[in-house]
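With one protein chain removed, the remaining protein chains of the complex are shown where they sit.
Going by the order they are written in, the chains are A and B; count residues from 1 in each one.
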Amino acid sequence: MILPYWLQKMYRHAKLKQCDFKALHYVAMDLELTGLDVNKCEIVSVAWLNFDSLNISLHTAQYYLNKEVKSLAQSPIYHGIDETMLEQGDKLENIILRLAQVVEGQVLVCHNAVLDWAFIKNASNVIGVEIKPRAILDTMLIEKRRLTSTGQPIAVDSLTLPACRKRYQLPDYQTHNALVDTLATAELLLAQVSSISAGKRIKLADLM
Amino acid sequence: MDVQTLTFIIVGLSFALYIGIAIWARAGSTQEFYVAGGGVPPFANGMATAADWMSAASFISMAGIISFAGYDGGVYLMGWTGGYVLLALCLAPYLRKFGKFTVPDFIGDRYYSQVARVVAILCAIFICFTYIAGQMRGVGVVFSRFLEVDIETGVYIGMVIVFFYAVLGGMKGITYTQVAQYCVLVFAYLVPAIFISLMMTGHLLPQTGFGGTLADGSGVYVLDKLDGLSAELGFAQYTEGSKSMIDVFAITAALMVGTAGLPHVIVRFFTVPRVKDTRISAAWTLVFIAIVYTTAPAVASFARVNMIDTINGKDGSGTVYAEAPTWVKNWERTGLIVFEDKNNDGKMFYSAGKISDPASANEVQIDRDIMVLANPEIADLPAWVIALVAAGGIAAALSTTAGLLLVISTSVSHDLLKRTLKPDISDKQELLAARLAAMVAIVISAYFGINPPGFVASVVAFAFGLAAASFFPAIIMGIFSKTMNKEGAIAGMVTGITFTAAYIIYFKFVSPELNTPANWLFGISPEGIGIVGMVVNFAVAAAVLKLTGQTPVEVQNMVESIRNPKGSNAAQTH
């Protein structure tokens, strides 16, 4: 039986949404960017980390600097990165290829996924690779939905990663680089899941 | 038995005694003893302090200086005794209440300044150096005479012995060793003095014999005879002196003030647990010092009368060299007595003037350091007395040197190295540094001991002058002025040192030919200029204080509390 592609996709998506949170594997990812404009700005570094519903394995952590970044114009010492460090980095192409490999079939988790995904998409299009996560979870959206459901008004800065973490009494990290934020995002997701599920089974749909 | 064998035996016995006591004290068996007895009694501590205080300079040179310089030599006597009193009354009690163990620590804390502390440390090291130099010479004289070698070899031997005793032996500040050393020292000083006093004046006590008449039935007073002899031979009157009053005063004051800061003696005041005992022991020390110091002028004058009598003969026409007494021959071998028969009459003749000056009739040059040691020989006393004096001289030198070396080594290794330059050195390295420092100190002072006494005298003057002009005002202002700040104190010290050093260097080293009373400032010699430096120091400090900021309140309170007697009473009641 041949179903239209879009129908297949819809079916798979619906099935995925019914998946148990615990049954899936996740990759937390964070980027450092020279700015927010996808068309003008570049990726400075990429970090990711594998985890599942139980634990986050730190030995899977990866962190790559893009050696081709052209200007650190907006903030010369962005998150403590300077030109000399960049020289020791990798080509963006290689980084994206590695990421594609890791993310394949996993659930990608980002804080503010729209932005990060846009950059990744852009970069992967340039080299002609498709990055195929099973799904993308956005801890910021999850948090936004939770806050809205409680009926609280949402302040501008209440959805930043530190602000969200604070709500779950997670440790306040002083350093901010892609790697630390990756871990911070993964920890946040586990805390959010624990809080949403309250011990019951949780489906991916509850988080999307 | 001849003198040399006896000297070996007696000196050897005295060493055995010191080492025996040290071993007994270090064996740990004393712990219970001390606890039971409540520590060292003030009487014993007084003796130990006196041993620290009385150096080879006091034992050997002081009587010699008085003997040759007469009244002028008395400045040393007065200066050193006064220095002790000053130390015991004005400094030690306050430093003790301040809870500081050394003068540099006091200055550093009182003036809340590392610079002030380091200056004080360097000053202390310098004073100790010059002091040790004097000791080395003293030991050298003793050994050269009794081992019948020249003075140079004597100093080398002394150096080795001091090194073994003070450096390799480890800690040598043991109270009871010092007590034994004092006993040997005082015995060695008094026995010949009493013998000679009895022989010459019929008085048992040298102190009364000194003012008495001669025992030969002539009814002439000792001092009158000495004045007569001096005049006859072209010396200044023995009891008159050649220095101006102001100079004598200045030198005495400079010596007093300079010695008051002697670091190795101050420590002794702190090792007595109770304040009351400290006072008693200080009083005892004064008594023990006085026993020797009051004897010194008598020894000096007896020795001089005897010496002139034996060299020039009873009739004053000279003694035939071939028949000269053995002591002249003995000391000639050390190079400390030189005879040159200028008129070729085969007789020795002693008078004023330098032996090298052809215009002078003087044919004999006598080093003044030998007076005390040669005294018993001149007076023909039994051989064991002569040997005893040797042991006494060594005891005086050892006790002081050990204390001073300890100050140098702790200052270098702990104050400078550990606390200032390299705080992370280990104990082992610190102890090694201490030993090295002591070794270097011994070698340098031995060099000064061998090379010209004139130079040493200049350096001694330099040291006391510096101490008087820098150290002392800083301590006094630290104790007696609440408001004195570090700017004032440092400025005072620097100007005091600079002024004094410039004056001394100018007269002693740059143009020694101008070193006469006519060219001196206020008629004060370079030896006494430290006291003017002190006044300058006080003045500059006061002026700078007016211009600069306030002393921190906590320092003011601290000074207040030192002088407030409440605390000491509380401690005294127990």
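In the analysis below, contacts are C-beta pairs under 8 Å (C-beta built on N, C-alpha and C of every residue); 3 or more make two chains touch, one makes a residue touch a chain.
We adopt the following convention: contacts and distances are computed from a predicted model.
Name of the non-displayed chain as stated in its UniProt record, restricted to "Molybdopterin-dependent oxidoreductase", "Cytochrome c oxidase assembly protein CtaG", "ABC-type dipeptide transporter" or "Inosine-5'-monophosphate dehydrogenase": "Inosine-5'-monophosphate dehydrogenase". Touched by the hidden chain within the whole complex are the displayed chains A, B. Residue-wise, the contact with the chain that is not shown comes from A:Leu58, picked out of A:Val38, A:Leu58, A:Val114 or A:Ala163. Residues of subunit A that touch the chain left out of the display are 47, 51, 54-63, 169-171, 173-175, 177, 179-180, 183, 186-187, 190-191, 194, 197-199.
With the whole complex as reference, residues 25-28, 30-31, 34-35, 38-39, 96, 99-102, 105, 170-175, 267-268, 270-271, 273-275, 406-407, 409-410, 413-414, 418, 423-428, 430-431, 434, 567, 570-572, 574 of subunit B touch the missing chain.
We adopt the following convention: only the chains that are shown with their structure count from here on.
Note on chain placement: the centre of subunit A and the centre of subunit B lie 85 Å apart, centres being C-alpha means.
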